[in-house]
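Every protein chain except one is present and positioned as in the full complex.
So, chain A:
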Amino acid sequence: MNSYPPELLAQLAPVMFVAGLEGPPKAPQESETGAAQAQLDPFQILSIRLREALVSQRKVAVWQPDKSKTFQVVLVDKEVRFPPRKLVPPDDPQYTNSHSPLSPLTPSSPLYPDGLIAPIWIRKHTTLIPSVFVMFMRIFEYPPHVLRSPLEGHDSDKDRLEEERKRDSELASDIAQRKKGTNERGVKLTVVLMASRRLLDDPALDSRLTYIRRQSGLDSRAALFVLSPVSTAELHDFVRSLQQALYEPALEYYTVHSKRVRRKRNRHSQATASYPNPAVQLANPNISRPLRPEGWTVRYEYKMACFAEFRGEDEVALKHYQDAYATLTIMFGSTAILPPRTKRWAEAKVLADCINIKIVKLYLYNNEHALALSHHNTHIRQFGDFSRGWGIGEETYEFWSWIARQYRVLAEMIDQGTRSGLVIPVHQPTASSTGAAPAPRPAGLPDLDFARTLGINPSHALQHSGFYYYMAAKCTDMRRARFQAALEAENNNNPIALSPGFQNEKKVDHLSLLYTKAYELFKKYAATPALANQTTSRLTLWIATRIAETHYEAGKFDVAVRFFERIAKTYRKEGWHALLKPLLSTWYSCAQRMGDVELSIKLLIEMMGQEDLAESEEPNGLEEDLLALFQSTVPSSTEAALTFDLAGARPIFETDAVFWKAEVNVEEPAAFQLPITAPTRTVISSVPFSSLEIHISHISNPVIVRHSAEAQEESTPSTSVSRVDLGIINLEDGLQLEIAANLRWKPGSVVLFTGALVSRKPVTLSIKKVIFNIEQNSWKVQVPVEPRPPVLGSTSEPRWLRSQDPPRFIAVKRPDHATTVVKPRPHLFNVSVIHHEPGFLDEDYPIVIEVVNHDDRDLEVMADVLLQPTDIDYAINTISVNGETSTGLIKDIPFGVLAPGVHASKTLHLASGGSGGDRLLDISISANTPQSEETSGESSDEDEDEPASPVQIDKTVYQETLTVPTIAPFAVDSAVMYARTRGEWQGLASLDTFAEDYFDERKGTEALVNIKLDCTGPWGVYIENITLDATVCYTSLPPAIIIDLEGKSAPEIRIMDSSVDLPDGNLFPAEYLAGDELNLSCRVNIGVRDDGKSEEYLFPSPGRYTVSWRRILRDGSHGSLSKTTVSLPALNPPGDTLVALFDIPPTATLHVPVSMTVTIRNYHPTRSANVTVQMEPEVTDGFIVAGLRSGRVPVLLPGGEERLEWTLIPLECGYQSIPRIRILDRRKAIPGVPATTEEVPVDGSTGEPVKLIDLRRDERRLIQADGQGEEGEATIRLLESGSNFGGVLVVPS
């Protein structure tokens, strides 16, 4: 951009002259600003600030799209003079015919006679003539004096007024003078009077201002301002409002100019008809070529464009610029109008370029990227075409220099633009244009948008400035190339059409780095979030390549090399060998020039590997270069070998290690093949490889293959594959293996190393790397190559040579073909787990684990057993072995060291509690070889590190999951019967009943508990013993009862007797087989605490049977002793209120009296009972009854009983029914009149019958009734069997 006159490029803005802001005398101000500032009076400070505010608001720049009505401020002297409009003074008669000093018609003008427009014209309008003139002046202020006395006031006022009037007149005349000058040019004059704040408040100020304005002839509008010293912020406000006010006049000023120019243009275009103007020709007879009408059009259009730009009317300016540009191209089209390579031609070219820039810029202001770029491209194309006509076509450096400049200017402008708001669009298709057919266009879419949806013109797509810098740099490259050609031609004394600029061109530094700028910008734009994590983007790499190449051209080889190093890394990594190849050759040239032999060697070796890219003209070239290097140079140090260490570089040879098997056992040979394939297109057959080191994992000494000439001669293989056998390599041997072989490769030939690895330890075998040693003279070069490195592009499949002549291969499809795992030999042993399911609950269930060693080695066997948790309720399961018991895991159960053939067994005991179900056991048995003395003694040093590596744990593990179904040994069924006690109750007042530990069993109930054990299991059970323990199992009680028990108010339970305790009936021990049943019964006495709550009790289980049993094993023997506990059921005796118990012996002898008793008991805790009894013997009864016929029983208090007795004499034999007895509870019959109980006649005819129970049959069961109730609930029904009266059997005497 600097190559163009700045006037022609800068954004124009209205120009404002500001006068009267001269600072105080400079000397003190500049030397010590801080101190001087303090001494300055407020007005001086004000003017300094004003100057700053005005000047700093706008910088002259190319890119300035904002239209904030700011002026370009030029500080001038008050007495500044405008340049003369015309050369002659206005009073001269020639005035009307003469022209401006810059006009091509004026002979003294630089444009005379045929110039178009000169930068000086713009400069005139930007620096010499303003559109508005602002003059800052001080209004006179009478020094403020202190009134000493009121008398003085009048006089001094008068003086003051006079003085003011005088000074104001002077001021006005100054202004008038100035005004005259500005009026001539149509420039608006504005005066800003600076006054103190005091004056502002002075009422006289208005009249003074009016006076000054009248006197000076200032406009009435926006021509006179008063400003007092204010703060900087307020000052900015002032500046802004001043400009607002003056903007309109400024626009008017430029409009007037525009109109004037347009008038002239119109006049001119009318005059063109008569062109060539004879008058002009006559007036300037010497000039052969006056400015042509096209030139005038350009001139006027350009001027109008400029004035429009001054006004900020971008569209108008654009239009005029375009017109000017169009006419200019017409002019260029004809060599007659603009003869090439003349001064005017050069000027016009600059003008055209500048107008192009303006047009592009104005388009970009408006975000019309496509139009801008389109114009730019057209410009380049058009003038490119012209250039060819002018003899400066593509073959010349001028052409490229010019194009480079165009791109560079564009880039700079976009760069500036992006810094102040220009947005580079993203050219990603917005609408997801998925289908083949474009989406139907919405109706109201404008055409432009529609065009965008279809696609874009790529050459009109705005990109960031880096691209244009790149283009510029690229063109500069071309320019340099052309220049070099020209230079060469000159040196050969065969100059090709020496152009005038050639000498100049020689002075230009062609290698200045435009690429660097592009690089920076690409880097900047690449720093989007998506790519931020990448260190360098690929775009920048490309440019970096160019930079490096330029450095190379410039002879800065070291810099270039640094670039190459960095760039090569990415290209190697991503496998872009096509890009790497030219890079390497340039790099190599650099290294050569730098004399860096080592780098040269490395690069040559890398280049040898770059073989897959077609045409290398000299396949021997690299090899020869390398050999020449070896011959001609000496390494820097003779001891250390030069190692080829360019990371990621593609190796010369393609190597690949293939193991035949994925796994081998210890001491089993693992066969491998290591093919080393030479490049096919690069010849390396005379590269002096001296030896080859094959590094195998876990071997410290590499296998060395030495080159031998004999081998070379004898093995002239008919095929391209030659085989070298390395034999069996023992990892532990530690021997240095050396083999001689031919180490010269023909293009594309393969040397295949075969062998087998044997390891005594379990390891992972692989071939780590192959080092190629090149030795020649004193050079030693090491080229390490990893078998099949992860470099991309190596596409050959892994394969296994099966026949050498002709070569046949088998594809190896294993993914990890390059490694093989050496596994320890498995240990052979058998495990059998013996047990007899199902197991019984509570049983000590034996599981026998038997291990047999089938190996030929000693084995140390251990077992781990895990009992898996079950979700069965209350199941507490344990396993135990060797006295160790666990509910979960038992680890490391030793079986000891087993000699071959020996078997060992362990018995695991499983105890299952709770209820039946499956129990799961995980049994894992591991066997390893015990560390024998000989191995540890032999290689003690190796043993030390062995435990560290887990690979070394040589173990074979057998696992089994065992399911043990478990069932209960007995099915338990229980039945309970309740009966009333027979004994006599304690008297109510008996003192004993109040004792703390009194147990009134007679008041309670007697329960007969019958338990049936049913042997369900498949196994027989040998019951040794059954005992009944009367302990109450508190834990199984509901909590409420426990509290009651603690409160000592619970019923008491006593087991009276049990069938197992019968002294003579001991059945045990006895064997019970499946299906056998066994009944156990016992009697329980339930006493009642006399607390009246007995009905609410649930009586806890009174005790439990403990069954000691053994399982009857298959062989008839008995297993270990197990104990099963069978709890008695909880008791729930039915309650009673008032009951009559009837008792009579079941048999009687004829005519022998028997006694019959009825016991009336009042169980009710609180109510007394009033009971009547009536004996109702009938004639048909077989008895004579002696005793109470009808009577009233004394009132029965709660807990009281009354016993009545009759004597019966049987009269007949046989089964006789008992005489009928009616017992009535009178109290219940008349509940409403308890007071009259006494008076009720004792006829026994009223009242409710009291339940009469035959004690002989007294038996109550709680029976689960079927759900016949309304809600279908299962209810517990009481089955009372005692209410059925039995008879008496009378036998003859």
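Here is the rule we go by: a contact is a pair of C-beta atoms (placed from the backbone, for glycine too) under 8 Å apart; a residue touches a chain by one contact, two chains touch by 3 or more; residues count from 1.
Convention: contacts and distances are computed from a predicted model.
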{"item": "Choices \"Mediator of RNA polymerase II transcription subunit 8\", \"Prolactin\", \"CTLH C-terminal LisH motif\" or \"Trafficking protein particle complex subunit 2-like protein\" - which one is the UniProt name of the chain not shown", "value": "\"Trafficking protein particle complex subunit 2-like protein\""}
{"item": "Residue of A:245, A:461 or A:872 touching the missing chain in the full complex", "value": "A:461"}
{"item": "Residue among A:318, A:392, A:547 or A:579 that touches the chain left out of view", "value": "A:579"}
{"item": "Selected residue (touches chain absent from view) among A:377, A:665, A:804 or A:928", "value": "A:377"}
{"item": "Residues of chain A in contact with the chain not shown", "value": "374, 377, 426-429, 432-438, 451, 453-461, 463, 467, 470-471, 474, 526, 528, 530-531, 537-539, 541-542, 545, 571, 574-576, 578-579, 582, 790, 792-793, 795, 797-798, 811, 813-817"}
